[in-house]
Every structure is written in structure tokens, then in C-alpha cells.
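All protein chains of the complex are present and in place, except for one that has been dropped.
To keep things simple, chains are lettered A and B as they appear, and every chain counts its residues starting from 1.
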Amino acid sequence: MKLRRSMLFLPGANAAMLSTAFVYKPDSIMFDLEDAVSLREKDSARILVFNALQLPVYREIETVVRINPLNTPFGLPDLEAAVRAGVDVVRLPKTDGAEDVELLEREVERIERACGREVGSTRLMAAIESASGVINALAIAKASPRLIGIALAGFDYVMDMQTERGDGTELFYARCAVLHAARAAKIDAFDVVWSDLNDEAGFLKEVDLIKRLGFNGKSLINPRQIELLHNAYAPTEEEVEYAGRVVAAAAEGERKGLGVVSLNGKMIDGPVIDHARRVLQRAEASGTRK
Amino acid sequence: MTDELDFYAVDPATSARERRDIRALLGRCGLDYEEHIQVFVVCRDAGRLVACAGLESNIVKCCAIDPDLRGGSLSLTLLSEVVHLAYERGHSHLFLYTRPENVSFFQGCGFYALAEVPGYVTLMENTPVGIRSYCDRLRALRPQGLRADARIGGIVINANPFTLGHQYLVRLAAAQCDWLHLFVVSEDVSFVSYRDRFALVEEGVRGIERLSLHHGSQYMVSRATFPDYFFKEKGVVGDCCTAIDLLLFRNHIAPALGITHRFVGTEPFCETTRKYNADMKFWLQGAGSTAPAVTVIEEARTRSGGTPISASEVRRLLRSRDLDRIRALVPAPTFELLREKYLSKILPFAPDPLGHGGEPDAPARRAVAAGI
Partner (left out) sequence: MKIVKEALAGTLESSDLLVKVSPGSGTGLEVVVSSEVMQQFGHQIDHVVRDTLARLGVTAGLVVVEDKGALDCAIRARVQTAVMRGAEAQTIDWSALS
């Protein structure tokens, strides 16, 4: 169970950010070759990310590369660079249907074979940015065993829906659809970026919402948001205490070879135990909520 | 993480709003707006214009950063952007003028000092090997077997067009020297194209012994070496605009070829040229440089029918289509070329094309007007 609360976006052409971003310790770092890179620097960003991924520090953190769509001239060269450099996850933008993921998977496998990388070791995630993508979310989420998650990208989506970002009402259906698809496919779900860096209260309110909905985490554009997000996802002391007892009871049940686990006379089943384990994992990563 | 500042390129001719904001920023920084800049890189911070840098061909001009935002990394990003923009536009060899106190900043941006008028201005280029490899190439062209105390002459002419006056000056100088280096200004902004000017000079000096004919360069009477835009105090402009060009000649070009004397014709009509000749004596012979002095020899112009011959007079006659009088002032090949190719370029009622070349260019025009 990999913890993926925070995914920090880095513009792929920026040498300084690529050289220092690991110090912020997000759960995943995403090197962006798509929207954050101007047309002039598509080639240089690709080569810079390829080299940065070889840094030993990036072996200790989950790395993601957002490539350009495969129907642009940049998509395939981006994919070559990412897979050959040993990236953990390739993020595909503008995923409208399962066939986009299937095409990506075929290309990834071809490159893995060509460069001698273990076939299947490159994981994928798909970003959904359109009405079609939301409608096809389940098919997308189940399109490849390589998928670790799907993400909603708000900016393009609201454009496609002929609306604009507001209090979250405009994203409500899409969030729920993406989340359900991810859960049905047993993969992670990631929420949109919060772009107003000065509105911390707004950010925290949105984080509270998506956490309650059930998202694993969020894409971030500012390292300042990492700690805020991790703290919001951190459990309370009571939650940790209860989860500890659940997990201990489960272990006890397992030790005794019991088919049924009970705590204080009540039966606890699988999903409750899984939830308790996630609570403890978050507490271990960031302590209890402050 | 994001780059929060927004950089983009602007054609000042097409956007009144950008032009107005650039002008305001330059004003806050004590700089004049330059009309000849073809493109600016600008930086906006939340909509507010906070930095700009312009390009006039390969010359970086009007670099300004809002006083509130100085001291950070903005200046380095600005310079990166303008250098990229210049490359995109086909200019990789860049020049810029700055006040001497800013030289160290631009050195940190990949620029190297070429010549300085202390207290006023420094010319820089964006390569560590530019002037050095140019001088290496010149050095390789030194004639062999000259005595150590040989008298080696240098002449720089624009030859727009080549006249009997130029021919006379070259012959006179060659007769006084052990060797003569003749340069043709290569900046292509004159009425007669560089290709034609060079060909006419080549033809016109054929047979003169102990003479090397050279193509001009960016380092000699070019847009880059005449910075008459730089200072607000217009009085300074006149002094500095020739100084950089002359210091480059004295400090780099003359030593590379061992030039000891520079020859120049007097210009009886033109105040600018008298000034230029006086400047030449000051900067080539005076104490403004530690490089060996280059002696300036002014030769009176040859005359035709009592009037001194000058290229500007030839252009004036061409404008009035007075071919008969031109014939007496220029060698035959120049005359043929003017009649066959350039006469037709003078349109009745059109603005005077003669002083101008292709694109508008004040500094080079000024140099050309000076008759060099």
C-alpha cells in the first residue's frame, strides 16, 4: 500500500526546481513535460528530466513524468525518455477512453523491451480532463494492470463542460465518477490542483472535502501545500488509538487462526481492518493531526 | 512548483499597450525608449510589467528591471530569455552597451568586455572568443618579411560608392607605407550594397602594391560599435559614439596587424566628419589606452574641377540624375554600376533613399555619413 497524498508538480524545464524538489518530501514528484513547458523548451525539458531521474535522490521517492499526449509530436519522445530513465509512473494527460491507455501500454512495453527494462515495471496513471473521460472513467481505470491510479484535472474539464472553477459544485459529478471508477478498479484517485497560492483557507477547505469524499490525495503546485495536506490527512490521536486496537485484534485473530476477528465483542471485517492500516500508515508518515 | 513570472516576446510596433508600459518602465529606470528595437522580451508579474530587454538585430538594448524587483534572480532570467529570443531570430553573436559599473553583472551572464570609455560606457559581446579569434584571423594575414619598425597603414572606407577620392587616398597612403591594410565597412545598410562596394574597391585598388584588402567586421564601423543611443545626456553621445569604435581599432585590430598609422581623408563639407577625425586623433593617439598609439594622417581630398570629391557628393548628383558630373568623380566601373543598377532605384517623389540603406539604422548611418 503506497501512500499517495501529495503529488508535487515540477516544470520539466526548470533545472533549479528539478535539482532541489526532493527536499520537500512529497509522496510523489511529478516532472511535467506538458503544460508547464513552452513549445520552445519541449526538447530541453525532456532531456533535463531524463538526466534528473538518474539522480540517486530520485531513487528514494516515487517519480512520475507527465508526458505530452501521444497524438502530439512530443508524446512518444517524452515516453522514450521517461521509460528509459527508469521513471516509476508515466502520467498520461487528456485521457478520453480506455483505448488511450491501451495505446500507451503498448508503447511502454515496446520501449521496455527495447531498452532492457523489466516488462511491466513502468506503472501508469491516467488524467481525466473531459466529459468523455469522466463518462468512460471506469473503462479507463480498468484498461491496464499497470495503472496505479486515475486523476481528475480540473482546468480542461471545466472548459469542456462550458463552465469555470468555483466552489467545487462544478466538479462534483466528475469527482464522484472518477472516485467510484478508481475504487471499483481498486486503484488510487487523485484530485485537481489548487492554483490560488495565497488562499490557504480555500485550499484547506477543498482538502477537507476531497478527503471526506475518499480521494487518496491531490496534485500540488507549491511545496508549501505539502505539509498542510499531509496534516489534513493525518488521523487524530483517538483514530490512531482505535486503529491500533483494530490492527492488534486482527493480528491476534490471525495468530489464533480464527476466521472472525472481534474487538470489544463486536465483529470487525476486512474493510475496517484495511482502513485501520491506512490510518496507522498516515500517522507513521506525518504523525497525528495538529 | 511553478514559474510565477510571465515572460513573452513583444513586437513594439504592433502593440500600443506594451509599448506604453515598456516606455514607462524604462522611464522609471532612467533610460530612453529606442525606436529601432524590433522586439522586446517583457516580464509581467501579476499583469504588471516589471522587466524588459530589447533587440535591435544583434544588439541587446533597453534592459530594465523595476527597481522594486532588483537583486533577485529576475535579471538572470531576463537575460536568458533575450539571448534565446536572439538565437531564434538568427542572431547568435550579440553585443550590448552598459555602464562600466554594470559590467560585472553582465559578465555573469556570459558577456565579455570589448572596449570601455571609463566612467561612461562599455561595449560587451556574448562570447569569450569573439574578438580573440577575429584578431587571430587577422594576425594570420600579416604579410611576411616586414622589418620590425615597418610603417604599416590602415584605412577604413565605406565606399558608398567608391570614388576617385578613395582611390587617391589609398594610393597616397600606400606610397607612404611599407604595407597598407584596407578595410571595407561590411555593415549592409548603405545605398550601395556591401557586395557591390567591396567589388568596386577590389577593382579600384588592383595593381597597388603592398596592399591587403579586408572585409570589414562587426568590430569596425558597425551597428555594434556606434552606440549613439546610450546616454540620456545627449552631449555624451557625440564623444562616446566614436570612442568605442576607435578603441577597438587601437586595442585589438591595429596590434593584430601591426598597424602604426591610420589614414583618413579630410571632409570639407561635413561637421560630423571633422569631429570624427578629431576624435580619431584623440582616441588613437592620446592617453586613453595603454595599447600603442596609432598615428592619424589626414590627407586633403583630391579635387575635380575645384570641388573635393566625396561619396556623399556622388550620391547627391545621382539623386539629381546628373550622370555627366558623376563620370568625372568615380572610376569607370563605379560609373557603370551606378548607371545600370542604382539609377533605377531612385524613384521620383519617393523619400530620399540615399542616406538610408535597407533598414533604418541611426548609428551606422551616422558612421556612413561621416564619410569613412
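Methods note: a contact is a pair of C-beta atoms (placed from the backbone, for glycine too) under 8 Å apart; a residue touches a chain by one contact, two chains touch by 3 or more.
In this text, all values refer to a predicted model and were calculated from it rather than measured experimentally.
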(message) In the whole complex, not just what's shown, which of A:1, A:16, A:201 or A:267 touches the removed chain?
(response) A:16
(request) Can you list, in ascending order, the chain A residues touching the missing chain? (result) 14-16, 18-20, 43-44, 47-48, 50-52, 54-55, 77, 80-81, 84-85, 115
(message) For review purposes, identify every residue of chain B that touches the missing chain, sorted by number.
(response) 73, 76-77, 79-80, 83-84, 87, 92, 108-110, 126-129, 133, 137
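Throughout what follows, only the chains that are shown with their structure count from here on.
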(request) Could you tell me the distance, in whole angstrom, between the mean C-alpha positions of chain A and chain B? (result) 58
